[in-house]
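Every protein chain of the complex appears in place save one, which is left out.
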Amino acid sequence: MKPKLAMFSFTSCEGCQLQILNLEDELLSILNAVEIVNFREAIDEKAQDYDIAFVEGSITTPEEIEEVKDIRSKAKLVVAIGACACLGGVNAMKNFFPLDFVRNEVYKEKASCFPTLPVQRVGDVIKVDYEMHGCPITKKEFLHVTKSLLLGIPLKQIHYSICTECKTAGNVCLFDKGETCIGAITRGGCDAICPTFGDGCEGCRGFVDEPNFEGMIQVLADRGLTKPEIKNKFTYFNGLDVIETINDKIEEFVK
Amino acid sequence: MEADFIKMETGYVPVEAKITKITQPTEYEKVFTLDFPHKEHLKFLPCQFVMVSIFGFGEAPISICSSPDDEEFQLCVRKVGSLTNKMHSLKVGDFIGIRGPYGNGFPVEVLEGKDLLFTAGGLGLAPLRSLIRYVLQNREKFGDFTLLYGARSPHDRLFADEISEWETSEFVDFHETVDIGEENWMGNVGLITSLFPMIGIDPEKTIGVIVGPPIMYQFVVREMLKKEITDKNIFMSLERRMRCGLGKCGHCQMNGVYVCQEGPVFNYVDVQAIQEAI
Partner (left out) sequence: MKIYFLPKDKVKLLVESVLDEFQVFGAKAKEMKFEFGKIDTAAELRLDYNTTILPPVKTFFPNDEKILEFKPNGQTTSVHENSKKVLFGVHPCDIHAIEMMDNIFSTPPEDKHYLERRKDSIIIGINCNTPCSDKILCYDKGTYKADSGFDLMFWDNGESYLVEVVTSLGNFLASKFSYFFNFFTEYSGDFHEFKSEYHKRQDFVFEKKLTRKISELPEAMRQSYESELWHEVGAKCLSCGSCNIVCPTCYCFDVKDVVDIDLAGGHRCRNWDSCQNLDFACVGSGENFREKSSQRNRHRVFKKEVYLPQNKGYSGCVGCGRCNTACIAGISLIDIYNNVFSEEV
């Protein structure tokens, strides 16, 4: 029997699911090997029985906590996909403000109808078997992960940086063009897609293990970035990771 | 004895070896007995390693745990990564890819006529078992033979059947210990270094051999030196994670030395000149 695959979305733009749908050439091959039973962007069916759950989005409401726990109890494997699910992502900027302020700002007079919580990663709420990073995830990594899960190949996080991939691609470094980028301390796996198309890396795949924040801050400051600009670079996708420490670090290293 | 390397078209193509027997000494380790298409594939030296390969799961260096004089070719595999996890799911009759053997292997001729003091820690007993069995199979060539073994706990002990034989054997003076004891464990409890006070050796005639986890070497070397074994009479086999086994990929390099080419067996005199070794 084919393994059953389910896709779930929490607080996110659902762009990661769209990436999977964009796998036009490979989708049929995937369907030979698996049965997709839950995929809001593609099918109406909503099955309760599945083997592998791909979970997109961050967890931001009491309701979502219950739903994601339910998914964990049903799925054999849970893969968090995308920056929101793995890092908190852009949504995590919410945590930099008082919760009531955020709620009133968004829902105005109806605020009391919408309970809200600080943003959490999926992995903060349930055990996650693998994290597929990126905003959005890459099609290549989705295929790699799916093939590996089907064959029972254990998955490993990538240890090298975006710079490694960017240099391998033979790109002109953005720093040489007077721009900045945090690819040096960001986990690779996207083939440096943004720098390849001329945009600096914003860190959507999370930081490498043991990132040298101090060194990176120094590099950005040397290029003339102001303290708020540096903070933005670090918190755009990775707010949850650095919320406690980033202000102090910037104060310490930017004179 | 000379290593007879498998002659192959290119460096990376493995030969298909059939699994003929699997035993599981501990929760995390299994011993695989392999059969090769040609007998010459079985020729190797103690402490050499092979690159084991399963398509999709990659390759990993695994040391050979059988003796060159054994009929059977065996690998002891701990479940730690993609490849080794997959290996643990294999059955008798399945095939795996093997290329090698690689590395210098143990210079057995230097042991001849000498007293031997072997020290194995944890999984280090696997590569050392190749040499232990070789010594026992050619016992007349060697003097006194002392063997020390330390495991993490009683249920982490490898090759328990053979250990029982060694314990009662008149051909080897065997001592073992575990780091952490258990209720039914009657033996020694303590680090491997705690076995040294129990043994008596003649430092003039003794060759020390150490194989174990990275942390162990410094401590055991110190004990051997305390027993007045000179550094040139101490040998060790070192673990590194090779990707190629051909002296190119760089992963096994410690300072200027490629372990897959010049090792994994080193003399302690040489090791002292390699800061990254132990």
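By letter and in written order, the chains are A and B; residue numbering begins at 1 in each of them.
Convention: contacts are C-beta pairs under 8 Å (C-beta built on N, C-alpha and C of every residue); 3 or more make two chains touch, one makes a residue touch a chain.
Computed from a prediction, not measured in an experiment: that's the story for all the values here.
Trainee: Using the definition of touch stated at the top, determine which of A:22, A:61, A:116 or A:164 touches the missing chain.
Mentor: The one listed residue touching the chain not shown is A:164.
Trainee: Which of A:199, A:214 or A:251 touches the chain that is not shown?
Mentor: A:214
Trainee: Just one of B:97, B:181 or B:203 touches the chain that is missing; which is it?
Mentor: B:97
Trainee: Name every residue on chain B in touch with the hidden partner chain.
Mentor: 9-14, 55-60, 78, 80-81, 84, 97, 123, 213-215, 239-241, 243-244, 246-251, 253-256, 275-276
Trainee: Over the whole complex, note the residues of chain A touching the chain we left out.
Mentor: With respect to the unshown chain, the touching residues of chain A are 26, 29-30, 32-33, 143, 147-148, 150-151, 153, 159-164, 166-168, 170-173, 175-177, 183-185, 208-212, 214-216, 218-219, 222.
By definition in this document, only the chains that are shown with their structure count from here on.
Trainee: Give, as an integer number of Å, the spacing between the C-alpha centres of chain B and chain A.
Mentor: Roughly 43 Å, centre to centre.
Trainee: Within the complex, which stretch of chain B touches chain A?
Mentor: Within the complex, chain B touches chain A at residues 56-57, 81-82, 85-86, 89.
Trainee: Residue numbers of chain A touching chain B in their complex, please.
Mentor: 151-154, 156
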